[in-house]
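With one protein chain removed, the remaining protein chains of the complex are shown where they sit.
Order as written gives the chain letters A, B, C and D; numbering starts at 1 within each chain.
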Amino acid sequence: MKIGVFVCHCGSNIEGTVDTAAVAAAAREFPGVAFATDTMYTCSEPGQEEIVNAIKEHQLDGVVVASCTPRMHEQTFRRTVERAGLNRYLFEMANIREHVSWIGKDREANTNKATELVRMAASKLLHNRPLLSKQFDINKRVLIIGGGVAGIQAALDCAEGGLEVILVEKTTTIGGKMAKLDKTFPTVDCSCCILGPRMVDVAQHPNITLYAYSEIEEVSGYVGNFEVKVKKKATYVDWDKCTGCGICMTKCPSKKATDFFNEGIGKTTAINIPFPQAIPKKAKIDANFCMKLQKGKCGICAKVCPSGCIDFTQQDEFVTEKVGAIVAATGFDLFDWTVYGEYGGGRYPDVITSLQYERMLSASGPTGGHIKRPSDGKEPKNVVFIQCVGSRDKSVGRPYCTGFCCMYTAKQAILTKDHLPEAQTYVFYMDIRATGKNYDEFTRRAMEEYNAKYIRGRVSMIYPKGDSLLVRGADTLMGTQVEVDADLVVLAVGADSSAGAAGLAEKLRISYDSYGFYMEGHPKLKPVETNTAGVYLAGCCQGPKDIPSSVAQGSAAASKVLGLFSKDKLASDPQVSVVDIKRCIGCGKCIKTCPFGAIKEIDFRGMKKAEVIETVCQGCGICTSTCPQGAAQLQHFTDNQILSEVNALCQF
Amino acid sequence: MPVLKGKELRIVGFLCNWCSYGGADTAGVGRFNQPTDLRIIRVPCSGRIDPLFIMKTLLNGADGVLVSGCHPRDCHYAEGNFYARRRLEVLHRFLPILGIEPGRFEYTWVSASEGQRWQQVVTRFTEQIHKLGPAPKIAGPAASETLRQMEAAL
Amino acid sequence: MKYQQELKDSIRKALPGLDVVIAWSAGYDPLHATPHFIRREEDIDRLEIGPFSVHNLATYLPGLRGKKVGIVVKGCDSRSVIELLQENLINREEVTIFGFPCTGVVDQTKIRKALGHTGKVDFCQIASQTVVIGLGGEEHKLRLSKVLADKCFSCQYPNALISDHFVGEKISPSVQTEGDDDLEAFEKMPMDERFAFWQKEMDRCIRCYACRNACPMCVCRDHCLAESRDPHWLSQEDSVRDKWMFQLIHAYHLAGRCTECGECQRACPMDIPLLLLKKKMNKEIKELFQYEAGVDPEATPPLLSFKMEEENINEREW
Amino acid sequence: MAKVQFIKSADVKPWLAELAKEHRVFAPSYDGEALLFRPFDLEQEIILDRAATMPPKKTVFPQSEKLVDFTYSKDPENLSRVKIDARETLPEGSTVVFGSRPCDARGFTMFDRVYLSDKNTDIYYQARRKNTLFITLACRTIENTCFCNWVDSDPCDPTGSDVLAIPMNDGYLLESVSEQGEKLLNSKLLADGSSRKVEADKICQEIAGSINNTKDLSQAPAKLLAVFDNMQFWEEVSAKCLSCGACTYLCPSCYCFNITDETNGMKGKRLRSWDNCMSAQFTMEASGHNPRPTKAHRLKNRVGHKFSYYPTIHGGVISCCGCGRCIKSCPAGIDIREIVLKAIDFEPAAVEE
Partner (left out) sequence: MSVSLTYAYYPGCSSTGTSIEYDMSSRAICAALDITLTDVPNWSCCGSTPAHTVDHTLSSALSARNLCQVASMGLTAAVTPCPSCLSNLKTAQHRMKNDSFREKVSKLLDKPADITVETKSVLQILVEDYGIEKIKAKVTKPLTGLIVAAYYGCIMNRPAEIMNFDDREHPMAMDNIMTALGATVVPFPLKVECCGASFGIPRKDVVMRLSGKLLDTAKEMGAMALVTACPLCQMNLDMRQEQINSANGSKHHMPIFYFTQLMGLAFGLSEKELGIDKLCVNPRSVINALGMEGDSKEKSQ
């Protein structure tokens, strides 16, 4: 093999602490190396041209680039060598930036280390073989998990693009958090009025199949050919017959059911449609509160239902859908703020969350749009908003900024004044983060036109004092302690990853950060992809974000899916395992350990042998490390390839 | 290729591509200074790391071997690190019978976001290996070695 | 051996339906037995079982797939049969298992050590707990317990765990503790001495691979990594590194599969204490996974499975 | 006329120490539980009353030896132009093996006919062979596995040795066999032994009388050829074979080898290492085809080669020296004598009436 080695300066990123010329000079002495040089920016257009030219001029049949991490540019350079007529797998990278120049300052040690990394790469390359991918068919249907605004946007865009969409929503209605909001910032227009029509579009779109009150049970397969098992949870109402008339709700005698949609502000009936604009507008029985299901007595809803759709015997149902791509848009949940003992830990009824306040502000909410104290129903005079509850707070394990609380707090301060012109609002804040279009202007308006008193500091304690609550905090600008008598305290509670996010991630085989937010493929360049091909992200499941960003990401995910499906066939990754049929003794250990069921037993001239199903194999290599005689070999990471790296490093 | 005399020991890392290699990248992006001894071999998954690679590396004279994969339940391939955990734990407990300090081999889990953790792991492991010093080396080919010694004596 | 005749009768009855029955017969001198392949009626008479029936005959089973094979097993051998069944390397319906209660087998190395050498043994009589050996005209008396294999002292399975025909009365596991625990003693040695120990021991390895070929669980046989170039794990050099590495490959590939039958060490013409490595591996496997190989044909070896939460693996403090 | 000297038992080690000043000296001593020819060491006990686990084969034919060192070097002007510099690594220095048995020493004569023939000379073998001297000890104890008398030898056979030592009650009578051997017998520790020659001859006769009955193997070459195609015969005799290499590697007359190259970076070496015909790889062809696919084929080759094919082309000399190690060390207790006799006695089933 004739290897070309290109050692990148990356401007001064590498050259600053690595003598790249010395690395290239040392590389010339390595086996197989026929050409070695250092270049300023290997990934740039001229840098890539240099590789192409060198391949042609020196008849190179393998290339090593020593530069940044392969997670950054491996694909780039593979395409480069392909342009020059080489197979893309006859290429190796040595990571001398992230793993060398950026983490050490000793130029001698760095140069030595970089040289060894190049030596390892070249040694491995000597064992590389050209690999060719196979083509396979795609199932051009997409599964979208989560019917919040991001999922709705992704579903509509995909459906408009002509794809069949399966939309799975955990609760009985789509709309997500946005449907619960009264108004949106910074335009203060009605949340439900802008979201409602999109929800109706989902219901009516011929390309969209909606499974509400359903969850993902199991995911198997691979990009282009996923198989998804969906659990349709029992609602005890036959939705094919339910017309959403709501008569059952008016007659249901069990009126103490938890009102999830209204965030527990008020109660609802055991059989219930969460809100008038719900999509689908279907009733569901909350089994925990239904007298019939709990005690076997009642059944009034069944008697009054004009379409006879009540079915107390209904069971969970499973459907299997075949799709080619999956978009996760599972949103967020509010942080459990009751860990803040100093704010009463949930003991004071007049300390509520921002989302509860939204429901209170909403004309369709439980108070009919009137601001009333939960404790006594009185209108509050002094309303205190506390920001960063469960955001930017290491002590509760949430060091990140949720990002949208500053804005909705300003909005709520404004709305408070709209509802109760006599009221005085106070906002305890750490910093104002208003970085969107028209955002800062909006917070200014809250302060200047709506006279919200912004106090920079955290609240250390809330405690009841007579009829009201005493809010004690610091005013860090004044350098004093402040105490405010509050009638109502609204906590701007930060966003947490959605409950169950981790479980779903495991099913989807995607990774998540320590808070449960899904990891994107690359923080800059692959914001909606995941590291699992064919699985994309939209909305807050990837990290807290406001409505426009969620919508944008929904569209972005849809465009990724449409792009993926624009081809008729996909190429399989040839980095799969291959069984050497001569060496295989048919013991089946690989079959037993493969997480993907990608290895099957075959009969070869009367002998049992293992065979890899290329399109199912994901290239993890567990079979290779399991096979005792080394018959199963993961291509591009064979025993000999890894051993050659070991030997390049350690043979004293 | 020799280690930098007096400065470095030979430490080899086997890292899964998805989490730990990314974590090492993240450490690089964060400019988290680390000792320079470690040489990283990238593999797709910790499940790909046959414990025999580690034995081979140690027998070839490495002073330390560090393996890192995704945190349990976070494996890109769902189960790879679960297999790895069992196999590597067995190896870790087996090494002392060979007269190899178990501390010359450690395995851990570092995610792609844990740059700082990676820095700590590398620093701590490198310190641990330096504390242990160079690994005992196996003498060369047996018979010929004996002969060579005898020739030298003659 | 008490039940020898009963066993012969049992085999005689079954032989017509079998291609071959593997047992033992007398070996080249009074101190040795040898595997005995019974194909014809007249072969049965030469069958002998007793303290020299050391060979684990299960080793031959995978090579005889497709044939109807009878096999006589000691308790320990039966664990290898179970392990092979578990790994689908033999078919249960092709194998007829003859079990008998085993009271222990001798360790030739121990006899040799006790007598200096055993080149010219004229006769050997074993009566209850005494072994009388005639050597070059002289008579030597040895306590049986001094020459029994180590594995027999701690044997928990003296009766075949699986059998189609069992002759004689089942006996209970021995509770003797006379065998010395070499592993425990070894683990008290300082690290550098252990390292030096293996260098010295492995130095005399001649790479004959008797250890591997005698091992019933070394099922790769002709495709072993030891002689392969792709993958190329070992060179053919006579170096401790390569020879030792092979033993590590062997030990690791047996992790959770080894039944400690000791054939590796017995087969080694250079008397390298190879079983020590396997004992250590088994000890750790047992501690980690409460697993013992060759007991349950339905079990999965621990390294081919996992639990999301491992009870005994503390997440590394790293 | 051969030189005859006598050495007292107590003087053996000092004498070897003297020899060790000029030669590498190997003598049998224990390594673990194995009795091996190990570099002589005054501290180490030398064991002479029993046969060694392994013959001194490695001294002339190492388990693996480096044939060639090679280095690649590149033309700095054109890196794809690579030069290979290869260097033969011939062994140097002389060796004395003390305490080998007549069968051990005689084993090398089987090598000689192959590696030092008129047609071919193996320079590596030659270099060691001519510089390795054997002080061979006649056997006083005949073991159960011994059968040197079957293969035209005896416990006092000096063939292949340089000095023959006859064990006496108080020491050893040392008789030079070769000229080189004679030179070893000049130490002051030795006394003239001619007076004890008669006594020694008597001992030799006694030994010869105590040996097991001999068998006539003259029919073996032809009889083994006769059963060549009888696979059932070979399958039955090889049934218990485990296909390991213990028999061949411990055999003083097995001389097969394999050659492999090992490269690391720009340097490499060519190795010659023992190979054995019991292994499936032995005749494995690059295509994957194996002309000796089963252990029956392979054992047939081992027995056939020693007792039929080799004698056929080497004037009837059986390529087995009767040391019996293959019997003693076989993990499955295969007895090569039994197989040869079985072949000789084999009567093909009558085909016609």
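Simple rule for what comes next: contacts are C-beta pairs under 8 Å (C-beta built on N, C-alpha and C of every residue); 3 or more make two chains touch, one makes a residue touch a chain.
Source: prediction; values computed, not measured.
One chain is not displayed; in the complete assembly it touches the shown chains A. Interface note: of A:Pro464, A:Gly500 or A:Pro527, the residue touching the hidden chain in the full complex is A:Pro464. Among A:Glu342, A:Asp418 or A:Glu441, the one in contact with the hidden chain is A:Glu342.
Within the complete assembly, residues 340-342, 344-345, 347, 461-466, 470 of chain A touch the chain that is not shown.
Keep in mind that, in the parts below, only the chains that are shown with their structure count from here on.
Centres computed as Cα averages put chain A at a distance of 55 Å from chain C. The distance from the centre of chain B to the centre of chain D, each centre being the mean of the chain's C-alpha atoms, comes to 44 Å.
The set of chain A residues touching two or more other chains comprises 582, 593, 626, 639, 643, 647-648, 651.
In chain B, the residues that reach two or more other chains under the touch definition are 1, 51, 56, 60, 73, 79, 83, 87, 141-144.
Residues of chain C that touch chain B in their complex: 183, 186-187, 191-199, 203, 233, 237-241, 243-245, 248-249, 251-252, 255, 276-277, 280-281, 284-285, 287-289, 302-303, 306-308, 310, 313, 315-316, 318. Of all residues in chain B, only 51-52, 55-56, 59-60, 72-73, 79, 82-83, 85-87, 89-91, 93-94, 96-101, 106-109, 121, 124-125, 136, 138-144 touch chain C in the complex they form. Residues 69-72, 95, 97-100, 102-106, 108-110, 112-113, 115-117, 119-120, 502, 506, 509, 511-514, 519, 531-532, 575, 593, 595-596, 618-622, 624-626, 634, 637, 639, 642-643, 645-652 of chain A are the ones that touch chain B when the two sit in their complex.
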